[in-house]
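The complex is shown incomplete by one protein chain, all other protein chains being positioned as in the whole.
Coming up: chain A.
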């Protein structure tokens, strides 16, 4: 009797549980895939009920399907661990599992600082140090550096005046000053490392560096600026025996005088109109050859760089280079106009070997 009533009670409890869960259970043939980090659910069940339906029936079916899928997703979300954040119940989401492509390429690794370069060169490896050091003066374990460190010489309450020092000098102030200088030097080095990393070239006073680490170009520029900084703007400065005259800041635009050679002006303008009207594009041989040579030089330099970087960067380099030349085919040193192609090629070779036709050929 008792047993049967116990069974009955259990059965009733089970039924009550099932009732409770009835409202939220959904039956599916295939389980859904969940990516809770993205609040995503994928239902692989084929939508058999939806074929050959249209109009209102379709909408209702779609809504029913959506409701079922959403119910399952919500069930899973409600099972996540929750916490209370400012009177709201918040669930902790896991990491998104769907891998999506990045928006921007991976960031490049930072360039090494001056010390890191030196250490790599010499093979110096960082030695593991203990973070606490025994301080004899205060008879306790103190930090190696930082707040209340072990050997802080600015905190000495008694300093013996060293043998050869001026008796009226303030030793405490001297130590504080030395510390300030060390801090300033460290800060300067840190900023210089950052500037080198971002390739920022700040103009320095007089073109000189305080610590003397300067590149050849910077020294050259500093020398030029110094030469011109005289009362007569560098006109009477002597030059070293083998030094070449400075190139000058560059030619400004030259204009013809307003009332000059009329015949030449007329000829020039007629030539211009003829060129503009002609159907075939005219080709400036020197400009074309210069462009071609520049392009070749650039390609060679890029190839050398690729060789230097090694095989694992090679493929990506190709991809990067190849892409911008996409469908438009916008090559810079591209083949010149249709008619004069042959001529340009041959003339280009000739131009390279022999004549300098006054074109702006860089050395």
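Simple rule for what comes next: a contact is a pair of C-beta atoms (placed from the backbone, for glycine too) under 8 Å apart; a residue touches a chain by one contact, two chains touch by 3 or more; residues count from 1.
One rule holds for everything that comes next: contacts and distances are computed from a predicted model.
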| item | value |
| --- | --- |
| Complex member absent from the view - protein name from UniProt, among "Dynein light chain roadblock", "Aminotransferase class I/classII large domain-containing protein", "Ribosome production factor 2 homolog" or "dolichyl-diphosphooligosaccharide--protein glycotransferase" | "Ribosome production factor 2 homolog" |
| Residue among A:93, A:124 or A:302 touching the omitted chain | A:93 |
| Listed residues A:6, A:21, A:165 or A:208, member touching the removed chain | A:21 |
| Interface residues of chain A (partner: the chain not displayed) | 19-24, 37-47, 50-51, 59, 62-63, 65-67, 69-71, 73-75, 77-79, 82-83, 85, 88-93, 96, 98-107, 315-316, 319, 323, 326-328 |
